[in-house]
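Have a look at the structure below before the remarks.
Here the complex is missing a single protein chain, while all its other protein chains stay put.
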Amino acid sequence: MLNLVWLVPALPLAAFAAISVVLWRDRRAATWAAWLAIGASWLIAWAIFAGTWGQPQLATEPVRVGILTLPTGAEFLRLGFMVDPLTGIMLFMVPFLCLLIFVYSRGYMDGDPRYSRYFAYVSLFATGMLGLVVSDNLLFLYVFWEIMGLCSYLLISFWFEKESAYRAGLKAFLTTRVGDALLLLGLLLLYSRTGTLTFSEIFQADVLSRLADTVVSLPLLGTVPVAVLASLLIFGGAVGKSAQFPLHVWLPDAMEGPTPVSALIHAATMVSAGVYLVARMFPLYAAAGPGNGAMTTVAAIGAFTALFSATIAVAQNDVKRVLAFSTISQLGYMMAGLGIGAFVAGVFHLVTHAFFKALLFLGSGSVIVGSHHEQDMMKLGGLRTRMPVTFWSFLAGTLALAGVFPFAGFWSKDEILAEASHGGHMLVYVVLTLAALLTAFYMGRQVCLTFLGQPRSHEAEHAHEVTPFMYVPVAILAFMATFLGLMGVPADFPILGKLLGENPFHHYIGEMLTLTGAHPEAHGVNWPVMLISLVLALLGLFLGWLVYGRRPLEAGQPDPLRRVLGSLYPVLENRYYVDEFYQATVLRAVHWLSATFTAIDSRWVIDPFVNAVGRSFGRLASRSSSFDGRFVDGAVHATARLADAAGRALRPVQTGKVQDYLLVVATTVLLLLGVFIIL
Amino acid sequence: MEDVVGSVPLTWYLVVAAALFCIGLYGVLTRRNAVSILMGVELILNAANINLVAFWRHVGPEQLDGVVFALIVITVAACEAAVGLALIIGVFRSRRSVDLSDIDLLQG
Partner (left out) sequence: MNALTTLGLLSPEILLLITALAVLTLDLIWHGERRTGWLPYLAVAGTLAAIVATLAIYGRGESILGEMMAADDFALFFKLVALSATALVILGARQHIAARARREGEFYFLLLSATLASMLATAATDLISLYLAFEFLSLASYVLVSYLRGDDFSVEGGIKYFLYGAVASAIMLYGMTLLYGATGTTTLRGIAEGLNRSAGPLASLAIPISIMLLAGFAFKIAIAPFHQWAPDAYEGAPTPVTAYLSVASKMTGFAVLLRVMVVGMGDFQPTWARVLGAFAIVSMVLGNLVALQQPNIKRMLAYSSIAHAGYIMVGFVTHGLDPVGFTGLNGVLFYAMVYVFTNVGLFLGIIAFENATDSTKIADFAGLFRRSPVLAISMCYFLFSLTGIPFTGGMFAKIFVFGPAMQAGPFGLLLAGIGVVTSVVGAYYYLNVVRTMFFVAGDASAPAVPVGRLVQIGLVAAAVVTLAIGVFPQPLVDLASRSAVVLGMLP
């Protein structure tokens, strides 16, 4: 059975091919092809998951299925797919969510002129994500990683007639490419030092210790063990994909895509691929000992992002944007968990979060469809009676995200907090606890504004419940969000612990830790931590109700928080001006360069080459200043512009006069002759 | 006659050939007329021919490869001149000029 793992990504790929070549004319056929493929994938995946449950030896000796043998370098590169507990748990989560969201999409995308194309894209995306989790080597992982990036780009700009959608797609693509470039460098570094890209070969104890012991010296950073450097570079990729600070700017804009896409790609699966990558490479991160630079960086960035974006979420008014920042925040949680060494807790939160965040997004999608495409929470309200199924499901998701007993998020979030407190990472603990309070608050705010009170617009007034294609998946997810956490209840929790088999999740995933040389041990219940987080969750929800639920807003009334927070509110509303900051720094850098080159220009007028360089930078500057303010994209464009400028500067070398070319030839030949005759 | 050729050291031939090469290259780089450039190229080819024959005489007169090479070079040079002049005529037809500094429609 486990040998059939290659079918899991292959089936959606077949669906993609079939839809894009043959079936695109017929919507029904396209839908069924996508459904059948992902359904079959899901069945196989759960069978595989069931087969790995209770097989701890798979952690150290995964089942491998070879696909390719490539002669590169002095050795052969054997690449293929594999199954181990980490893959198993991802196979439990990903295909199931894909299936539900595919079904939901049938309702959401109904009537769209590019309906078939949508199903082709999401099928290709499923290939990417499923391929990623079953790859047994970094090369395949990278390939599938890029496929996902491409699909993400295509799906964000799916409604490319909208300027904002097209720009958002491009921004996502370019921003994540910054991370991808780092990831590729990390991959190259590992390959050059180990000669292999296969996980099981890299995670040999002697290879890991060699990587941890050899150091490279870098400018600024000093000497760094190879293991740490590689980990940091790989983390760069994860930062891009999982939208961690400072590359988080693309994810909120990505909400321009269809809502099921937001749920599938930008909440549940693709963005968690970054976390998965860190979890997958965990032995490498841990190789240089606890508290090394790589782990600390992961923890710091994760914790900071968790709090940072939770504060932003408080002041957003778009239904989906709140959830987008919430996603960034929760991904930060997982990163922080992995960074402090809480591997099991991080993966646990990854799984539970995928379910309840998909639920919340699908719920918000239902709200959007039900209320005739009104996304501004200030104009919604009173949907509780108009959309009851959606409301109760959304509420389950909210309680799970806020971390209320016994919903899924309570167990996983608490485990991260407990590990942080247990391991003595007090700063991380405090930051994450604060973030938890804010999380509960903004979710309370969202539920009150959207579902309670009276409708604040015509659209919300006439809202209606959505079709079964949409609310059935949502209801199933609500069920999962409520009960899924029970598979990771601490063993010594009263009654429940014993009843549920003494934390089966930990037994399943914990074995992966043996690769790092550590012994997997589950800590007992930390009552103070658990009570504090529960109290804060309830307090947050209560505060949310106090501000927005007790006296519902009237139409057109400003956010009461605006008065409370004073001048801080616009800062949060504008996301700490990070986008603007990138804008300002990029422009300033270009301006500075242009000024410098213009100065050179005025002094060295004789030299036509320098002249040309100066002129082109001058032109660039005038163009960029006219773009000022309109051109919103971030630091990524700096590279593009520099390359642009360099290319422009090189063009005048090509004068069009053949004798100039010949002069270059003669000079090159004579120069080389001179060099070699003299040496 | 035999003695005269044999008594001239190899170096002399090589120096002449090198000088011819340099003159040819100089012409190629400085002349503006396309036909003059073609002549510069011919000079370089002739420098190569002198090399070939001189080397053949001094290194291995028992085999014919050096002279055969020289003959082939002469033939190729003729073909090249034919094609080159045809191209130059083509340029002259369209531009009424064979001054290379004017021929820069394609650039950048």
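Here the chain labels run A and B in written order, and each chain numbers its own residues starting at 1.
Please note the rule applied: a residue touches a chain if its C-beta (ideal position, glycine included) is under 8 Å from a C-beta of that chain, and two chains touch if they have at least 3 such contacts.
Keep in mind that this is a model prediction, so the values were computed, not measured.
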item	value
Contact with the hidden chain (one of A:147, A:264, A:443 or A:547)	A:147
Contact partner of the left-out chain, one of A:157, A:292 or A:433	A:157
Residue ranges of subunit A at the interface with the undisplayed chain	68-74, 77, 139, 143-144, 146-147, 150, 157, 160, 166, 177, 181, 184-185, 188, 191-192, 195, 640, 643-644, 646-648, 650-651, 654, 656, 658, 660-662, 664-665, 668-669, 672-673, 676-677
Those residues of subunit B which, in the complete complex, touch the missing chain	14, 21, 24-25, 28, 34, 37-38, 40-41, 44-45, 47-48, 51-52, 54-55, 59-60, 63, 65-66, 68-69, 72-73, 76, 79-80, 83-84, 86-88, 90-91, 93-95, 100, 103, 105-108
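Rule of thumb we're sticking to: only the chains that are shown with their structure count from here on.
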item	value
In the complex with subunit A, residue positions of subunit B that touch it	25, 28-30, 32, 37, 100-101, 103-108
Subunit B-touching residues of subunit A, taken from the complex the two chains share	651-652, 654-659, 662-663, 666
